[in-house]
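Heads up: the structure comes next, in structure tokens.
Heads up, one of the protein chains got dropped from this complex, but the rest are sitting where they should.
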Amino acid sequence: MSDTAEKPKDIMFAQALNMAMNKAMADDPKVILLGEDIADKEGGGVFKVTAGLSGTYGTDRVRSTPISEQAIVGAAVGAALVGYKPVAEIMLMNFITVAMDQIVNHAAKLRFMSGGQTSVPLTIRTTTGAGTGLGGQHSDMLEAWLAHVPGLKVVAASNPQDAYGLLYSSIMDDNPVIFIENTPGYFVKGPAPAADHTVPLGKASIPREGTDITLIGYGSAISRCHAAADKLAEDGISCEIVDLRTIAPFDEETVLKSVAKTKAAVVVHEAVRSFGTGAEISSRIHEELFSELRAPVGRVGSGYAPVPFSPAIEKAWMFSQDDIEREVHKILG
Amino acid sequence: MSDTAEKPKDIMFAQALNMAMNKAMADDPKVILLGEDIADKEGGGVFKVTAGLSGTYGTDRVRSTPISEQAIVGAAVGAALVGYKPVAEIMLMNFITVAMDQIVNHAAKLRFMSGGQTSVPLTIRTTTGAGTGLGGQHSDMLEAWLAHVPGLKVVAASNPQDAYGLLYSSIMDDNPVIFIENTPGYFVKGPAPAADHTVPLGKASIPREGTDITLIGYGSAISRCHAAADKLAEDGISCEIVDLRTIAPFDEETVLKSVAKTKAAVVVHEAVRSFGTGAEISSRIHEELFSELRAPVGRVGSGYAPVPFSPAIEKAWMFSQDDIEREVHKILG
Amino acid sequence: MASTDMVDKDVLVDIFTRADLIMQSDIKFRQMIGAGQLQIVYYPVRGQEVVSSAMMAAVNQDDYLVTIYRGLHDQLAKGIPSKELWAEFAGKMTGTCKGKGGPMHITHPATGVMVTTGIVGSGIPIANGLGLASQLEKDGKVTVCCFGDGATNIGAFHEGLNMAQIWKLPVIFLCQNNLYGEHTHMRDTTGSASIKQRGEGLGMRSVQVNGNDASAMYTAAKEAVDHARAGNGPTLIEAMTFRFHGHLLGDTSHYIPKEEMEQAKKDDPMPILRQQLLDLQISEADVAAIEAKNAAIIEEAAQFALDSDYPPGDEYRIDVLDVEIAA
Partner (left out) sequence: MASTDMVDKDVLVDIFTRADLIMQSDIKFRQMIGAGQLQIVYYPVRGQEVVSSAMMAAVNQDDYLVTIYRGLHDQLAKGIPSKELWAEFAGKMTGTCKGKGGPMHITHPATGVMVTTGIVGSGIPIANGLGLASQLEKDGKVTVCCFGDGATNIGAFHEGLNMAQIWKLPVIFLCQNNLYGEHTHMRDTTGSASIKQRGEGLGMRSVQVNGNDASAMYTAAKEAVDHARAGNGPTLIEAMTFRFHGHLLGDTSHYIPKEEMEQAKKDDPMPILRQQLLDLQISEADVAAIEAKNAAIIEEAAQFALDSDYPPGDEYRIDVLDVEIAA
């Protein structure tokens, strides 16, 4: 992953998502897509992630919608209740703020409140991430909110292969899944998945093994973890990287096993550090491995502020490779 | 607080809130109230918290609104931008899900995004809490979401005196404040505040001193912490209680000082434990006091499920005094 | 509101049978709660029986229903079994939702009761999804989506009706206009003169009808159902009605002028409908037999609810996800 040079078979992250939806739609006629501008007439999505799908599967199954996020998610919930597997696109993650009721009070709860009579196998795809110069209302990482909601799964991929496997699994999963993409990451390339490549939900991966400390992250954090690990290796520090892939419920077993081995950890995410997902992961590690740890688990995240527009402030505010290295050095003394 | 017997001057929590708004409206003509059914013609609020205020200050300043939470919060944001101090009531906390955009993308960010040219001194009052038999969509504790949003203050009181002081401070504060009330707690009595009683935002209190372990909580957790502390005292365990009062940004100084003394802590809240506010508080304690702790910080919260309707399941799911005692015993060995 | 000829005798009997079950159930619930036999928050439906009975008489059991906290009349009219319904209200394991949902979240797919929501307006976007599924599936089903006058002030109403309209979804939006949202009169919250006007503003086929008149309500319902089944899209029905016992049990309706309440009770749809049956030469004995049968159903259901067990505490770990959550 740290090697970003393009290889013959490399594909872009956005393309992997497109392939996953294509496969899901081919495999199961109950898979439908809903979202703003997602059909080809409207350009196949503002980031072209759904390009070509309405051509192949028709605009009955790939529907461009009005700017009505509550109606989009609600329609997906309703169709999911009676056997469809809708994939609703909420263009940017900040826009889930107008659809939280449908996501939290309905998608997440209808299975439970119906005593298991119904289920809501929908997937909500949404993208976000700073570094794009879009400012305060288009870049927030809000996964901590969703992770706190029982009944929702929250997923983020860090490379095209995982994106393919995880999105396919999300669509086929019988629970509501929030699938978080990274806007600047759409154009990052990586090895292409085999058509039958799968990644189960709820299982973290270990893309890099190491012995001195475990770096735990997901999505946009993973490339920075790799870069930091490369750099730290020069100082003789061996980092293991755990890519959560499913943020909630997360794979405690893999995390705890790794940290039990390295006896030190840093949790890394782009979201605001304060009250972020890193707090839960850190707490779980302390609760389970307190006496084995060499030092308290570190956390890296972005600063306590809305995402700033101006590049210089945005950079100072945002989590970085430097922050990871600094945190590792602090922990390992 | 653990003594709930009524004393001559005891008042109900709901009454303290009413008094605080009354004082704020008397002190400052810029204080206005907005919310569903809040004027006297409509009963002074479904829980009567605003009863009498429209009579005193008129329906221009105390406005019953349509069922339009986005419009309610939006109107409060707009009026706040030009010098008003609106108090918007979102009847139950689950309904903030339809107004999250106004709260998060606007109220919390406009000061920053305007480079400090404007500010949003609004207060959003909302109530919630399980144990009322209202089921999955009327009892959620969602403070962790709001705590994760830079620019918002999040407040919860545990007794009528604090409720009075904190609500007054929230209304007068120049930042947007989410003031979280507890539905079953409305009818709990406690000593009445003096008219000039104030409680600053951002300062925790220590309603009970102790030496063996610190129980940290807020709102509905505090009465359970007191009850557990009473019980644990019988086993010779001395608990100190920290009532955060302001959940975010929270008073790290008081928390860390207490735990530095007791060398053990449990964070308690009614919200779902997983990815709750307790995770942040626990993480901060570990980060700052790791080597001084006798054991990892414990956490008590509710289970990983929507709030169940049936009393038996609701009880099993919900955080409890027993859970606190069990956690303390686990930590102190 | 156009006046309508009276509908067929059989249909009226059908509507009455449903409406009487609702009325008696509502009375029984209020009695049992008053007597402390049930401890629940209850949203009375007395006064609105005919609206939903006439509506549901116009659809099939496998058509879908989405309703709200004040949904007892809709659920019963749709044919939900009383025993499981009562048990759910009582929080028992034998309830439709194993006691996990409760009165505000009744679900029973076997009778088409797909969602009951406690969030004002939120059923509307979900109803569209059911309608979308039917449209894609070409299964000929319609979805009935019930909500109140107050709900038409919230964003989801607007988004949902518009989406249904542009996609011609087979959904009937049944606004049961009882003039009050909690304690606030519609005139203080609604800029338009009617809810129908809002539907028209969204380009939707919209009708206003006296929902308490069984024939008028049934005719409006049937037309909307036929329209939807023919693939012509949604209808907004504004059914004028009234609620006699406040927003929830215990609410004294202090905000309703005395004369308004008196007039509404004079126009009580239930005795009117009963009299219509008698006028159509249905014998008092036949009507009484319907009532007796309903009473027996309710007695059995209430007893079943009381006799059933509460779910075990750790049920909360089941049905959160598709797999059980570890303790």
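Remarks
All chains are identified by letter, namely A, B and C, in their written order; residue positions are counted from 1 within each chain.
The criterion applied here is as follows: a contact is a pair of C-beta atoms (placed from the backbone, for glycine too) under 8 Å apart; a residue touches a chain by one contact, two chains touch by 3 or more.
As the structure is a computational prediction, the values presented were derived from the model and not from experiment.
In the full assembly, the chain not pictured is in contact with A, B, C, by the touch criterion defined above. The omitted chain makes contact with just one of the residues B:Thr50, B:Thr65 or B:Ser320: B:Thr65.
The hidden chain makes contact, of the residues A:Ala51, A:Ala233, A:Leu289 or A:Ala305, with A:Ala305. When the full complex is taken into account, the listed residue touching the unshown chain is C:Glu159, out of C:Glu159, C:Asp213 or C:Asp251. When the full complex is taken into account, the listed residue touching the unshown chain is A:Ser64, out of A:Thr50, A:Ser64, A:Thr214 or A:Ser283. Take chain A: the residues that touch the chain left off the picture are 36-37, 41-43, 46, 64-70, 94-95, 97-98, 132-138, 303-306, 308-317. Hidden from this view is one chain, which touches chain C at 153-159, 161-162, 165-166, 188-193, 197-204.
Residues touching the missing chain, restricted to chain B, are 32, 60-61, 63, 65-66, 68-84, 86, 98, 101-102, 105-106, 110-119, 150-151, 153, 173-175, 249 (touch as defined at the top).
To be clear about the criterion, only the chains that are shown with their structure count from here on.
A centroid comparison over C-alpha atoms places A as the chain most distant from chain C. Centroid to centroid, with C-alpha atoms defining each point, chain A and chain B lie 31 Å apart. Averaged C-alpha coordinates put the centre of chain B at 36 Å from the centre of chain C. The centroid of the Cα atoms in chain A and the matching centroid in chain C are 40 Å apart. Counting partner chains per residue, chain B shows two or more touched chains at residues 70, 94-95, 97-98, 135-137, 303-306, 308-309. Among the residues of chain C, those in touch with two or more other chains are 97-101, 105, 117, 119, 155-156, 320.
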